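What follows is an incomplete set of chains from the complex, kept in their original frame.
Read from first to last, the chains carry the letters A, B and C; within each, the first residue is number 1.
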Amino acid sequence: MLINVGIIGATGHTGEVLIELLLNHPNVRISHLYNSGKSLPGEQVISEVFPKFKNRLDLICKKPDWPEIKKDCDLIFLALPHTVSMNFVPKLLSLGKKVIDLSADYRLKNTSVYENLYKATHQDKNNLKTAVYGLPELNRAKIKSAALIANPGCYPTCAILSIAPLLALDLVDTDSIIIDAKSGVSGAGKKLANEYLFSEIQGDFRAYKVNTHQHAPEIDQVLSKVSGKKVQVTFVPHLLPIERGILATVYLKKACGYKLKVKNLVELYKNFYKTEPFVRIKPDGVFPRIKDVAKTNFCDIGVKDFGNKIIVIGAIDNLLKGASSQAVQNMNIMYKLPEATGLL
Amino acid sequence: MLINVGIIGATGHTGEVLIELLLNHPNVRISHLYNSGKSLPGEQVISEVFPKFKNRLDLICKKPDWPEIKKDCDLIFLALPHTVSMNFVPKLLSLGKKVIDLSADYRLKNTSVYENLYKATHQDKNNLKTAVYGLPELNRAKIKSAALIANPGCYPTCAILSIAPLLALDLVDTDSIIIDAKSGVSGAGKKLANEYLFSEIQGDFRAYKVNTHQHAPEIDQVLSKVSGKKVQVTFVPHLLPIERGILATVYLKKACGYKLKVKNLVELYKNFYKTEPFVRIKPDGVFPRIKDVAKTNFCDIGVKDFGNKIIVIGAIDNLLKGASSQAVQNMNIMYKLPEATGLL
Amino acid sequence: MLINVGIIGATGHTGEVLIELLLNHPNVRISHLYNSGKSLPGEQVISEVFPKFKNRLDLICKKPDWPEIKKDCDLIFLALPHTVSMNFVPKLLSLGKKVIDLSADYRLKNTSVYENLYKATHQDKNNLKTAVYGLPELNRAKIKSAALIANPGCYPTCAILSIAPLLALDLVDTDSIIIDAKSGVSGAGKKLANEYLFSEIQGDFRAYKVNTHQHAPEIDQVLSKVSGKKVQVTFVPHLLPIERGILATVYLKKACGYKLKVKNLVELYKNFYKTEPFVRIKPDGVFPRIKDVAKTNFCDIGVKDFGNKIIVIGAIDNLLKGASSQAVQNMNIMYKLPEATGLL
């Protein structure tokens, strides 16, 4: 099988990583690269934007050409900024294209939460209803038949996979979950701002958006669904002086009646994820590190029982399992390819 | 005033930093440098161990020479490994010398806890009783007249200063304090181990000693005294890919009756530390970063109210306020010098 | 076609990278992993040595098993320390296996130079004679039919590719070539030594083995052959605070009669490498950077004319084009596969 793929937003950070992945995918042909249509300059050879692609991919990245998309593409990846994707989705779907959107535009079902966080009116509430949240470990069946995938955020992917087994089995309090998360700088994309200069990041470490980050409502929405109860997490992200990777340290309080149910937390996690190709559970007392998941689609998880508390630590590559390779995993599922194709 | 200072353990990481500080101190003469007496080679010119001291300090570091110490030194800094310091202290005190011990040997009043953590029998329970925990912000009066200072650990310094105001005023639950701490690599000293190689640390981030670190009982001991209740914190340290600095993110639950007491947390912290030269409280909604405290003796603290939770973030330089410059601050207090001498 | 591959020395740095590459190669099955036979512990699951391989490759790495090698392997990669490989090669060749040796043991044709540099008597002078130096850009024809490949060193790969066009056309003096090279830390493998600790490397930069590095004679040997004259370069390597990558800045003096021959240096280089899939020449006035070649098999080269001088800058990934991916490129050539298979 050969999937003809177009990327809109190819010159950004997730676009770059997506290209890298798709170049290695045996069932994909990158047919066209597009910018948002508002970028300057209008046309750029992608290997001039990213010299590392020289001799590997020398396509021109240009503004979206609808007749061309209609004719040449089966699937479109949207690697666009938040609030921009929703301007492309309706037309793409109406042309019968499958769409995987890496922005936040179709993740939050509650548009007032979205509009408050992203300071923009949602333009496509219609398709929002049918968009499938593309976390394969929770939603594989729906992803298979979806036309529009809302690819999860990086922090939510790591946090949700770390916590879901405990909530699914009703083992912990839902109102005292604390997620202390740490991310590499690439999480901020390629933003040109003083705070992302080498001289500011190197040797530094700091929290940001303390308990006010836009990913918290995304985590809440998904975990509430898993739990069946309203979940509202405490979420503090921090900025690591590294390029790639997220590690989330999660503190949970056991629910009443916990003892009756669980003997071995590690086995419980292994069992919960036993058919998952990209979730790896650490042995008891061992916790993950970013080095082992960087440049991979894996999520590594360590969990341990401490009396009335449970500590879970999860790690992913924010640009891969937290963005581009998860998008490819979703594509594999949509096209009934072996799920790990191009990802191992 | 001129204080004649000797350092035992001068070739380690804290020794190196201590020398740097004392070279800049207008009231100190570094009289002698010693190793533990068991190091090989027996004698080394300090500027050959640390070439950066060339032309600044070319003293020989040798095994301790008791007659020389007796004759030449007023104060001895012990920059020795844990379990080694306690073999030197009794004799130094008997010679009438003041001692500032940077190891853990005299920090924990409960010797069974100490012996369990450090796998060694305590050799000097007598002096342990009178040793003063050298955290100036809590113990300044006792430090003034102390002969033996137990200089605090790096994590405890950061955690205790971040939490003490809330416990002193009985504002938070004492049994649900979570400290998610992150430290630069120098916290591990100069240990030659695979896990501290550049290739292992660079680009990585991980937790270690999850809720089993030896600094937790030190934090518990001091906070219990501040609070008047038994405190047992959840403490998870992580390893940052930077050389220097600690940032601790602390999650606390408000105690019952909280609302009656507090209007403004930032003001409360500012007031608690209002006469402290080395604690800086951030404005509301602003949190500290490691860059601002690295290479200084400052502890920066940010605190914010989130409904039934409080989040406090503290930052210090682990080698300075968390070790060597705090030792100098203690020396200044012991000798009635202006407390910031040599430290700004 | 399926090549059954064995790796001896699988737990080292180049072994690790080689496994990563071979897992992605469509024509390779990793049949067996071996250590040098002298390692402790004797047997290890490779995914316990390198947790990132968990769920991807869970083979046991054990001491070499000759009957098994005879039966199961077509090709053996030797990722062993220098002076160790030569103890394995004779037997492997006698079993009719193809061998790609990533050590220095078969690179230097002059054994007295080898023995002086590596402090060991050469054990296999016989096979040394027929070993082919595996730099595809210069030796492709011989590689095709070779049984034993001496895979080039990292610095030599970068330096030789940067200089060869000028020497092949007799354009520069052969006795005043200066190579100022800078390498990431992984060049030193996983050596446990104080100088490779994070605290020593981070924030530092230094030269080492100034004009005495063991790769200089390898460069001299190959360039002398290209030039037809005796070449002896000045070679100063430096240690960069990064994990991967080499950049070499080369200073050359034009030979007499230069002007008669050359109009455009960039075109000359492009022409020299015009059929090479993994050498990319930068436009005039543009020079390469490590970021663009890291994690690839490419060598990027920039060259510029400065009056009587020429400056050439080359960049590769020391672990890939400078070691493991170049070994795979050699394998592809030996097995008549498209040369870029598994490498783009």
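Here is the rule we use: a residue touches a chain if its C-beta (ideal position, glycine included) is under 8 Å from a C-beta of that chain, and two chains touch if they have at least 3 such contacts.
Because the structure is predicted, anything quoted here is derived from the model rather than measured.
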item: Number of identical chains forming the whole complex, with 3 shown; value: 4
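Keep in mind that, in the parts below, only the chains that are shown with their structure count from here on.
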item: Fitted rotation between chain B and its twin chain C in degrees, CA, nearest 5; value: 180
item: Chain centre separation in whole Å, for chain B relative to chain A (CA means); value: 40
item: Distance from the mean Cα position of chain C to that of chain B, given in whole angstrom; value: 47
item: Centre distance in Å when chain A and chain C are each reduced to the mean of their C-alpha atoms; value: 37
item: Junction residues of chain A, two or more chains touched; value: 203, 291
item: Partner chain A, residues of chain B touching it in the complex; value: 176, 178, 180, 182, 200, 202-207, 210-211, 234, 236, 238, 240-245, 247, 249, 251, 253, 287-291, 294, 304, 306, 309, 311, 313
item: Of all residues in chain A, those that touch chain C in their complex; value: 23-24, 26, 51-52, 54-56, 203, 277, 280, 291-293, 295-296, 298, 300, 344
item: Interfacial residue positions of chain B with respect to chain C in the complex; value: 13, 185-186, 190, 192-194, 196-203, 241-243
